[in-house]
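Below is one structure, written out as structure tokens, with a few remarks after it.
A single protein chain has been omitted from the complex, and every remaining protein chain is retained in its original position.
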């Protein structure tokens, strides 16, 4: 845990830009390309937006904790809230069905190989996003 | 505390750029001018550099916690470490005595009206930087 | 994010600058809703100063597009950067929207 960087923000959309700034700096520091950095920034933004919308149902007075951890083999981003628990990440809409919404989950899965909720978390949610560094193709399908 | 934004980094100089990015975003969000934002960014960077150099004596495996809190009347930045305690902030060198070092404290005091250590902190240090929003002149000397 | 609304060759031109995310999309939505309530035939949105857009921004444009289509209006997105364009493509929205490279081409068809 000592090697991770953590940003804690109020659950207000205006702080999403702070999370994006941290995301960009972190990926930059770890030598990811600008294109990779953009994908990851967007995915983390979408995951935090979902916390505000769905877990907190728009309540802007709560907190969101985003932890970045880089190891040789992967980038892990963990997003925690104390909001409404939900059993599983809904799949997002079928992309052929054009309507507002339902894109976020797709954009998260686009940047991360594994998207999973920590079952052990008691109150609120802990979303664990994992992106493998090497052989990314192998992990993608 | 719910309205504050907290960035926690490893005590390695490479993460100073992450703290600066958060500092810039936070001051931007709260409508400070670009010049004010620059002064604050520099001061926070200097305070974190001092933690690495003096409180942790170069140990890069510890943590630094930086909390930004804006109220109507002030900006408060709190910097916490778990390093070597020290009774008081040393004054910095006399600016007429040209030598490397000793500038950081001056640059911190330049951006903040009050620079104080929290006496109640048991282990490590908690530096509290306060900058008043209005009538800044009144608080400056 | 900043929004400026002007006239361009007799049409409404909305110039946005800054990131469009869940925070700013709200304001953008208000402005575009206000504008389209008067049923203009063409609305141009200049994105040249928009470096970033998330799904809240996209949802806003989908919504406005639907509003305009209902009365036969046309929404044109001008100067979308390549990164955002890629998200539109990924979301299969690039064919739904009129996405125009240059201001000069925006009124050609």
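Chains here go by letter, A, B and C, matching the order in which they are written, and residues are numbered from 1 within each.
Keep this in mind: contacts are C-beta pairs under 8 Å (C-beta built on N, C-alpha and C of every residue); 3 or more make two chains touch, one makes a residue touch a chain.
If you're wondering where the values come from, they're calculated on a predicted model, not measured in any experiment.
Novice: Specify the shown partners of the omitted chain in the complete complex.
Specialist: B
Novice: Who touches the missing chain here, B:42, B:78, B:115 or B:128?
Specialist: B:42
Novice: Specify the residue from the set B:30, B:54, B:74 or B:110 that touches the hidden chain.
Specialist: Touching the chain that is not displayed is residue B:110.
Novice: Of B:26, B:52 or B:77, which one is in contact with the hidden chain?
Specialist: The missing chain is touched by B:52.
Novice: Suppose we count only contacts with the excluded chain; which residues of chain B make the list?
Specialist: Touching the chain left out of view, chain B contributes residues 12-14, 16-17, 20, 35, 38, 41-42, 45-46, 49, 52-53, 95-96, 98-101, 103-104, 106-107, 110.
The definition used in the following text is that only the chains that are shown with their structure count from here on.
Novice: Show which chains lie in contact with chain A and also with chain C.
Specialist: Correct list: empty, since no chain touches both.
Novice: Suppose each chain is reduced to the average of its Cα coordinates; what separation in Å results between chain B and chain C?
Specialist: Each chain reduced to its C-alpha mean, chain B and chain C end up 41 Å apart.
Novice: Show the residues in chain A shared as contacts by 2 or more other chains, in ascending order.
Specialist: Residues 14, 17 of chain A each touch two or more of the other chains.
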